[in-house]
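Here the complex is missing a single protein chain, while all its other protein chains stay put.
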Amino acid sequence: MSPVARNRLIALGALLVAGAGLGFVAFGNIGENLVYYWSPSEMLGQGAKAYSATIRLGGVVEPGSIQWNAEHTTLQFRVADDVKEGSPSVLVRSTETPPQMFRDKIGVVVEGTYDKSGVFSSNRLMVNHSNEYRAPKEGEDPRQWQETLSDATTAMGAK
Amino acid sequence: MGKFIKWGLLALSLAVLATGWWLGLAWAPPDREMGDVQRIMYVHVPLQWAALVAMFINFVAAVSYMFKASWKLDATAESSAEVGLVLGTAGMITGAIWGRPTWGVYWSWDPRLTSQAIMLVAYTGYLVLRRFVEDPEKRATWSSVVAIIGAINLPIVWFSVRWWRSLHQVQSTPKTVDPEMTLALRVSAFGMLFITLWFLVARYRQALAERQAEVALPDALPSDLAAAGGANSSRVA
Partner (left out) sequence: MMTLSTQLLGLLAAAAPGQVGSGRIVGGWGYVWACYAITVAMLVLYAVSLWVRRPKAPTDAKE
């Protein structure tokens, strides 16, 4: 076989291997075996298997569920499958200050352990951002907020 | 021609990139939620795009080399892998820095970050392999095979955010990004692409000169002679 024919054959072989590998990664069920995080309903569906192992739980922060104690830096909130009311959710406790992006309805991934009492103790709280980037709305300039910060805080305190 | 590429392209790319970054840092509005931190987009995203473009050029050059051997293709493959690795590493570092204020962490083993790390390791391996093989022709052939198989990382990195659950968000489109930001991003991306092109040309010349020093007669690549019957030897290098 001439070197040219040999090289072409090797190239075709390599392309085939690459294509097969890619197909396996794309259409095989690697995704099911290597899940980055479980949703609350999936975790709850695992039953006792979900207890005590370090796992990641991902979902959205249930609206109105955030309870933050700045003095003791304790944070408590519920992670739900989605923002719809009544979707399965899990109570999460954390002792770290969450990222500034943290708010109601935002996507979060927490790393920690789930126990029988139904509480997920998080030791790592991550916020995931959507693919949307928008300018602030009228009268919503972030830098203006910064300036009115003390003002808003006082108003908060007075409430 | 040489002078034009050397200085003209460099001046053009620096001007475009500076314009894009100025648009991004000073002209475009901050993001509603991320504030000014969002401006990292105009450096992180162009780096990653340019890295993927360079690595894709590496794949095309590797396949082409296997079908029609020439030192030019080998030099193209070598230069694009190195440039892609530099850009991809910068892309990963800026991504990690962006992750700290937004996600709360510099790093997490999510599918996008993990696949990008594997991709960078693969191209490092490719360049190391090239260093270790002394025979230019064997080096070109073997590294081409590695490049072709390693290229599966590119679609995996790109689609990782769609195929699997990840911390990294899916690709933005002009529909999900405000027009001013899109413009700043596009200009920055073109600037980065021109710089990439300039790097590629400079590195390509260096690689080609190295090949020519390695083989006394660059035209006499055995596979070339076999293909053309030695009749048309002026066409290579």
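The chains carry the letters A and B, assigned in the order they are written, with residues numbered from 1 in each.
Note that a residue touches a chain if its C-beta (ideal position, glycine included) is under 8 Å from a C-beta of that chain, and two chains touch if they have at least 3 such contacts.
Just so we're clear, the structure is a prediction, and the values are computed from it rather than from any experiment.
Within the whole complex, the absent chain has one touching residue among A:26, A:44, A:106 or A:119, and that is A:106. Remark: the omitted chain is touched by one listed residue; of B:21, B:49, B:65 or B:123 this is B:21. Touch with the hidden chain on the side of chain B covers residues 1-2, 21, 25, 32-37, 39-40, 43-44, 47, 83, 86, 89-90, 93-94, 97-98, 100-102, 195, 199, 202-203, 205-206, 208-210, 212, 237.
Against the chain not shown here, chain A presents residues 66, 68, 70, 75, 97-98, 100-104, 106, 139-140, 142, 145-146, 148-149, 151-153, 155-156.
To be clear about the criterion, only the chains that are shown with their structure count from here on.
On the chain A side of its complex with chain B, the touching residues are 2-4, 7-8, 10-11, 14-15, 17-18, 21-22, 25-26, 30-31, 34-37, 58, 98-102, 109, 124-137, 140-143. Listing the residues of chain B that touch chain A in their complex gives 29-36, 38, 41, 63, 65-67, 69, 101-105, 108-111, 141, 144-145, 148-149, 151-152, 155-156, 159, 163-173, 176-178, 180-181, 222-223, 226-227.
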